[in-house]
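Below: the structure, in structure tokens.
Left out: one protein chain. Kept in place: all the others.
Moving on to subunit A:
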Amino acid sequence: MWAFIHKLGSPKWFYAISARLTPWFWAAAAVLLVVGSVWGLAFAPSDYQQGNSFRIIYVHVPAAILAQSCFAALAVAGGIYLIWKIKLADMAAAVIAPFGAAMTFVALFSGAVWGVPTWGTWWVWDARLTSMLIQLFLYFGVIALRGAFASRDSGAKAASVLALVGVVNIPIIKYSVEWWNTLHQPATFTLTERPAMPADMWLPLLVMVLGFYCFFIALTLTRTRSEILRRESAKRWVRDLADGHAGGRR
């Protein structure tokens, strides 16, 4: 078991193993996303209060879940990099951060679009929206800090520390914002107190969430692989690989 993990930490082995896994995750993501969207958009019953506009949930909720998972993944990767100095963890972190920021933006944007028919406005200072917005800023901070250093290693370490600090702060921010919201403006509408969904509504949602996760894993694997090639481009095995490809094509 440990030997396997140690091997996985080596970029060369990871490159070989992920080559076999990546297509499966892409395939699973494609199937799940297609099934989930068609099921959710066409076959699931419409909401008795919100009508068809509730179907935004099939994009909104998976994106929001991913946005939060990505930050956790970012912090875990940062911790692994800081403690064990496994470069692969940092390559993954470099790839996860922009994806997480994108998912946070998708969640915010889809939430805004959903807000128009349900609340009659694009933006309310609702606790969830606000904490999501703050999380987007935290993602921006991590990405900007990594880019600000001339040396890649310093940038990677600094971004890892910031990701860990951020992950400690996210629950504090979340609960303080919820508290602030209840203090200042009584919640006129809450997302949480919807009537319990029937199964034919939440099953497609579950499929979509799984599809988003598969998409995330597939994309992270693929992008980490290209990151490996870029960072290890001076290594012999990468050059051999490139030569082999060129030879195959000839």
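Brief remarks follow.
The rule we apply is simple: a residue touches a chain if its C-beta (ideal position, glycine included) is under 8 Å from a C-beta of that chain, and two chains touch if they have at least 3 such contacts; residues count from 1.
In the analysis below, contacts and distances are computed from a predicted model.
Its record in UniProt calls the unshown chain "Heme exporter protein B", which is the match among "Heme exporter protein B", "HAD family hydrolase", "Sarcosine oxidase, gamma subunit family" or "Stage V sporulation protein AD".
Of A:I17, A:L164, A:L219 or A:L241, it is A:L164 that touches the chain left out of the display.
Touching the chain that is not shown, out of A:V116, A:A144 or A:A242: A:A144 (per the contact rule at the top). Of the listed positions A:S46, A:S176 or A:S233, the one in contact with the omitted chain in the full complex is A:S176.
Subunit A meets the missing chain through residues 82, 134, 137-138, 140-141, 144-145, 148-149, 151, 153-154, 157-158, 161-162, 164-166, 168-169, 172-173, 176-177, 179-180, 183.
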